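Omission of a single protein chain aside, the complex is shown with its protein chains in their original locations.
Per-chain numbering from 1; labels A, B and C assigned in written order.
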Amino acid sequence: MPWLSTLMGVSVLGALGVTLVRNDKLAKQFTLVVSLIVLALTVAMAVQFSPNGDKFQFAETYDWIPAFGVHYGVAVDGIALVLILLSAILVPIVVLASWHDAEAGKRSVRTYFSLLLVLEAMMIGVFAATDVFLFYVFFEAMLIPMYFMIGSYGGAQRSYAAVKFLLYSLFGGLLMLVAVIALYSIAGKGTFMFPDLVGTIQDVTTQKWLFLGFFIAFAIKAPLWPFHTWLPDAAAQAPAGAAVLLVGVLDKVGTYGMLRFCLELFPDAAKFFTPLVITLSVIGIVYGAIVAIGQTDMKRLIAYTSVSHFGFIAMGVFAMTTSAGAGATLYMVNHGFSTGALFLIAGFLIYRRGSQFIADYGGVQKVAPVLAGTFLVAGLSSLSLPGLSTFVSEFMVLTGTYQRYVVPAVIATVGVILAAIYILWMYQRMMNGPTAESVKSLPDLNAREKWVVAPLVALLLVFGFYPKPLLDVINPAVKDTLSSVSVTDPQPAVPVAQEGQ
Amino acid sequence: MNGTIEAPTIEYALLAPLLVVFGAAIVGVLVEAFAPRYLRSAIHLPLTLLSLAGAFALAVWQALKGVPTKPAAMGAVAVDGPALFIWGTILILAFVSVLLIKDEEHFVGSAAAVPGSAEEEQALIERAAHTEVYPLLMFAVGGMLLFPAANDLLVAFVALEVMSLPLYLLCGLARRRRLLSQEAAVKYFLLGAFSSAFFLYGTALLYGFAGSVELARINLALGTVGGQDTLLYIGAALLGVGLLFKIGAAPFQAWKPDVYQGSPTPVTALMASGTLVAAFGALLRVFWVGLGGLDWDWRPVLYGVAILTMVVGAILAITQTDIKRMLAYSSVAHGGFLLIGVIATGHTQAENTSALSGLLFYLVAYGFTTVGAFAVVTMVRDAGGEAWHLSRWAGLGKRSPLLAGVFAFFLLAFAGIPLTSGFFGKYAIFQAAVDNGATPLVIIGVVASAVAAFFYVRVIVLMFFSDPAADGPSVVLPSRGTAAVVGVAALATVVLGVYPQPVLDLAHTAAQSLFVR
Amino acid sequence: MEPAEIIQHSGGAIGAAWLMIALPLVGAAVLLLGGRRTDKFGHLLGVLMAVASFVVAALSFAQLLGFAPGERRRGIELYEFIPGLAKVGLLVDPLSISFCLLITFVGSLIHIYSIGYMAHDPNRRRFFAYLNLFVAAMLLLVLADNYVALFVGWEGVGLASYLLIGFWQHKPSAATAAKKAFIVNRVGDFGLLLGIFTIFATFHTLAFSDVLGNASKASSGTLTAIGLLLLVGACGKSAQLPLQSWLLDAMEGPTPVSALIHAATMVTAGVYLIVRSGPIFQGAETAQLVVTIVGVATLLAGAIIGTAKDDIKKALAGSTMSQIGYMVLAAGVGPVGYAFAIAHLITHGFFKADMFLGAGSVMHAMNDEVDMRKYGALRKVMPLTFWTFLIGYLAIIGFPLLSGYFTKDGIIEVAMEHNAILGWLAVIGAGITGFYMSRLVFMTFFGAKRWEPTAHPHESPAVMTVPLIVLSIGAIVLGWFLIMGNRFMTFLAPAVGAPEEMPAFHPFSVPGLATLALVAIGAAYAWMKYGRAEVPAVAPRGSFLTTFARRDLYGDALNEALFMRPGQWLTRLAVFFDNRGVDGLVNGLAAGIGGTSGRLRRVQTGFVRSYALSIFLGAAVLAGAWLVVGNL
């Protein structure tokens, strides 16, 4: 069964269907159902994935544009699989969460939800693409629905934010386009299929140029310091749901691209640039955290925490050790859940109080304990408290990095302290202390909102104590990637005869 | 030289499309002369459309029958792969533009009447209309067909004029904002004539150099004749001026915004699509067939021109406040991208094929999108006619989401976003350029299109993200013709953006039988 | 003698040791998710879970005693936590089981006590949920068989502590204190994490069995590094210098919390860590030295702070710091000290919890007044509280034959053996302890009434006093029971190793007598100053030294000056830089292009002749260029 095409097909058809539904409420329910179907299918697919089977599974390859050697080629390895799973899980949650978001500015509700589904299809496609060109197409095309979601349904500064987001990413994408073209003509294979292209570029200088072409695009997407400034604007202006997908999934395409393309296609260049990338990541980790501490707008704050987290992910990718790589991949997933929860709950607050400034809140915990509690859990996951899944990934990344790059790892670990500061300080200012007049009458989470938050918290907890299912899928893929980059983990100073560890 | 002149052989079959179009034009003139006023447009429209369709059919038949390998009409006209492809393109685009023009609303009742004068009132009252538009258009189209097929410079010159002269007139026939329209006509006319003078002088010099105006002979002479290089270079350069002027490459782009803005929008659409295609066809033929052996010299020069064109087009468009002007500058920028394709033509068969087919594909894609865009412009009107000022477009997305959506889609295609035809056009050309080592040019092109993206996006922001003005323009219910145009253009943009393969193959085969020498 | 091998175990109470953790965890989960529905029985469920896990601990202990000493280290496989990095299992051995007993027993008592103490709090259910959560985390901390799981418990107790300190979150001071505690602890975790990374980088495993078993193979440099990093972690959790500042603020939490977490159990986790990682420290002289120094410094600092506090809980907190200082000192000494460290830890757990709960009972009676200057003459009003408190007091100052006497003097003895200077400093510390604890007792229970008019003190209900009694009994007997005949040292030996010849206990050694003398002096001085003499209702300005002590030795001031202010400044700078600098660059570029466009379009003058000119010049340039290129 052509799983991946089915997934995308269902979402696209759903998107079309939504536009046909006449009544908004129906449209919402329809969207929810569609996204749930997609989720179900995705899970069904994931179950059949055999971790130690071939690298790419559920592969489908058809000629698309023979003239350019372009195929419609989709397949998943462990890394792509978990990311697709992430997208499929987040979308229904977002749908449920943004039930009323689109109604704010008397704009078409149906359009919003159909854009959501279009976006879902593209998210699945971008992770599943095994044809570099196809990847690029999705990579760029994804921008458009998100652009409209921010621009039409966002906050006061929305059009500025939307344009900034679009142009910034577009610019990166166009640089990547040059690299893609050059890759094709230099490889001279007459095909864009990723597996055929791996290892075709031998000359190191060429690799370096092409690497940069890809990397800058991904660094903007991720975003890595200093290419990050579009994110706070976009995330702060986007409606909560869109922000979740933007930070939770779209930006992952950047780090995913680094892991999949930068490393495997240009191994030597990747090794050459590793110091640079690691430096940028470490700066990003500390810098993002510090700037986050200084924010007065909670959505911007969350966005900056993500800058810091993306630093961790990129560092993990380029540390090129198994645990760092696997950790980074796991981090992409967990970060999706944790930031998702943060943004959504922040969204609920903003929907109630109508302000995203931290100063406008205070003592909410007293009037809305459940809301505050879940917000705290989400926050704790963002400071990667053990017992929540984010800890596992951050721990793996740091452990893995430390094996090879001690100093960066040490500096990065400072981020652990800073994270505590920005989260807890925000929490204290918003939830603790005497209850502010303006929030005296704030209602607690209603049933729908609980249904939004519950799955996320559950996932955070479950994978916090039992990440094995994910890691069993991720580890082989990462090992494979690293072996194609031909790096091996450093050996311990004191070899210990250990059973199975 | 024994006084006897043997009659030239003319392959009528090959030239059939041309003959049909010109024939139709002449018939049109006769109609103007003899048919009663109330009948004219009723006759013109079917006549024009049918002849265009017929010409297209003939061209297709030609292509199916097998592309000839030697020029027709004693070497004056070369009906080869590219020529046929370009013919097809131009004929379709012309056909589409006619559907726009049919909406008489655009054209002045009596051009001779002074704006605001009594006789204009009169003309309006008796619903007078310049049905001459159709024959004029047909002549222009005929010129467009001949221009890229011209195999010697004389024919090229004649074709150039045949194409341009009617257009000069058509520019001046706008019903509203007649001052602007007339000004556009004057400017276009004077500058056009000026540039064609350069073209002609260049021809003269090349004739002096090679002793012939046949492209093939000139190319031959490049190798043999020596010592007159200066003559050659200056001649080639002046020739280039004439051609680059037509495609609106910097520094010869100045006319474009003014003319595009002033002329009646349907005419603008025709110029922006048909003329551009024809001019590029001619440019390719002249530079590739006529000066092929000289490419080491002209490639660097065009390199500079291309860069200048892309940059000027993109940068200047950013601050435009008039939709038509903005589209004009965008078409300048696109001209720059197309020039990359010209430069990308290399020495080996394969290189040329890829570059050429890319170019041809780009022309088709861009032609359709641009006609569509201008068609949309004709539909957004307020009291003073079409609403050109961008500020009037604010909130259009709320007023009529469908139209705004389509227009946004066209803009995205201009910007070269994947899954639109524009993307593959750019891609094909960039790919060819990289293959032939013009990577720096590609990088500049990419940066330019990033800049260009800004103003396309800006319009989208206006239409969708900002609230409509109280007295904002209304979208007229499109006439069947206009609706069809928009529909066709949108369809083409989608199809070429999702499944370009067939057209690519076509362009490929067309390009494979290179220009016959 | 070296630690014994770990034997994989299953079955019996030990096999079910995970229940110890699971039960309170379930309790917490039920109470938190159950919401208001569980309000009615919430506290009972909490108590039940705590007691149940005590039962499991006791049974496991019994089963453990059944094995030969050499086989008393039992490992239990649970599941693979992070594939390739860590499996999770439990390690039940004399060390961990003693902790389990302490935690679950004292924990249960405090749960019971809280029923009374929190009776009137609307959020009592949540309080018990947090307490259960804490117990679970703490047990995971001590039962874990590898560093990751230990870290999970480590952070878990941190979280519980954060939640409980900030339990009355509507009080800004409480919220701030909670945040401070968490962040300072994070600083410690920073060290601990790095330690763990280093361990993994060195051994590629984090299991105690593999790491500690092979510690001797690693270079002493590595071991020192690991040791010091672990110490940082320990300092954070156990409020040792320089990370002590949070503990005093932590007293914002409800008193049972202070008793359980910030006196009896959590704050001793650092000691556990050091003792557990013994083999690493034994391979690193320097690390051990630093440990001892930190211990001594803290024990003195804590004592000094204790002398000047009028807030009864803060005074006790100071003493906690100082007592943990003793433990750390002992732990730094090595195998000889381990037994004493843990023994003192246990006894301290009893008598300090006893005193905290006593203080709580007093506050309960004086409607939450904490200022001792508003107490006085309470011994008549609340006899039970008084007597139990008195026992705790005598135990802590080391009154002969009470538990403090055995354990603390033991520590002083070994310290003396190890390094005379440290030993004598420890003795002085004991003296100061004598002073400030007596001061506390006299100000609270003796002298004249200085009550607020509104106060109507009364003895607390049985649910609160019974735990006091139980704890005080422990405070009396435990020391003797553990130390006499090196009972505890032999018991602990398989887990942590032991010196070749056991140290004999001799009551009349020089340091022992000196300690007693100093303590007596300190107590007497306190009597003169606070017992006999009138206690002013408001604190006198006092000497520089007094203020020094009152201000917690300027610890907070130092932190503010060194970290907080520069931090805030740095933050502001970073935000500014990000908006103006990084983002400014981006926007500037855009603006630049726009400006160029605006200027450039002026060239398009609209005059046809200027266009013609551009064509003309263009042609010239083109021709020129062509000529140049052509003639190259």
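In this section, a contact is a pair of C-beta atoms (placed from the backbone, for glycine too) under 8 Å apart; a residue touches a chain by one contact, two chains touch by 3 or more.
To be clear about the criterion, contacts and distances are computed from a predicted model.
Choosing from "Simple sugar transport system permease protein", "Sarcosine oxidase subunit alpha family protein", "NADH-quinone oxidoreductase subunit K" or "4Fe-4S dicluster domain-containing protein", the protein name stored in UniProt for the chain missing from the display reads "NADH-quinone oxidoreductase subunit K". The chain not shown here is in contact, across the full complex, with B, C.
Touching the chain that is not shown, out of B:Glu183, B:Glu386 or B:Asp435: B:Glu183 (per the contact rule at the top). Only one of B:Leu49, B:Leu154, B:Leu308 or B:Ala483 touches the chain withheld from this view, namely B:Leu154. Note on the undisplayed chain: of the listed residues B:Ile26, B:Ala193, B:Ala350 or B:Leu491, the one touching it is B:Ala193.
For subunit B, the residues touching the absent chain in the complete assembly are 111-112, 114-115, 154, 157-158, 161, 165, 168-169, 172, 178-180, 182-187, 189-190, 193-194, 197, 200-201, 203-205, 207-208, 211-213, 257-258, 261-262.
The chain not displayed touches subunit C at residues 601-602, 604-609, 612-613, 616.
We take it that only the chains that are shown with their structure count from here on.
The innermost chain, defined by the distance from its C-alpha mean to the mean of all protein C-alpha atoms, is A.
Taking the mean of the C-alpha atoms as each chain's centre, subunit A and subunit C sit 36 Å apart.
Work out the mean CA point of subunit A and of subunit B, and you get 45 Å between them.
Subunit B and subunit C, compared by their mean Cα positions, are separated by 79 Å. Within subunit C, residues 590 each touch two or more of the remaining chains.
Along subunit A, residues 167 each make contact with two or more other chains.
Here subunit C touches subunit B in the complex through residues 590, 593-594, 596-598, 600-601, 604, 606, 608, 610-612, 614-615, 617-619, 621-623, 625-627, 629-631, going by the rule given at the top. Across the interface of their complex, subunit A is touched by residues 32, 35, 79-87, 148, 151-152, 154-156, 159, 162, 166, 169-172, 175-176, 179, 182-183, 186-187, 189-190, 193-194, 196-198, 200-205, 207, 210-211, 213-214, 217-219, 222, 570-572, 574-575, 578, 582-583, 586, 590 of subunit C. Interface residues of subunit B, counted against subunit C in their complex, comprise 186-187, 190-191, 194-195, 198, 229-230, 232-234, 236-238, 240-241, 244-245, 251-252, 254-255, 257-258, 297-298, 300-301, 304-305, 312, 315-320, 451, 454.
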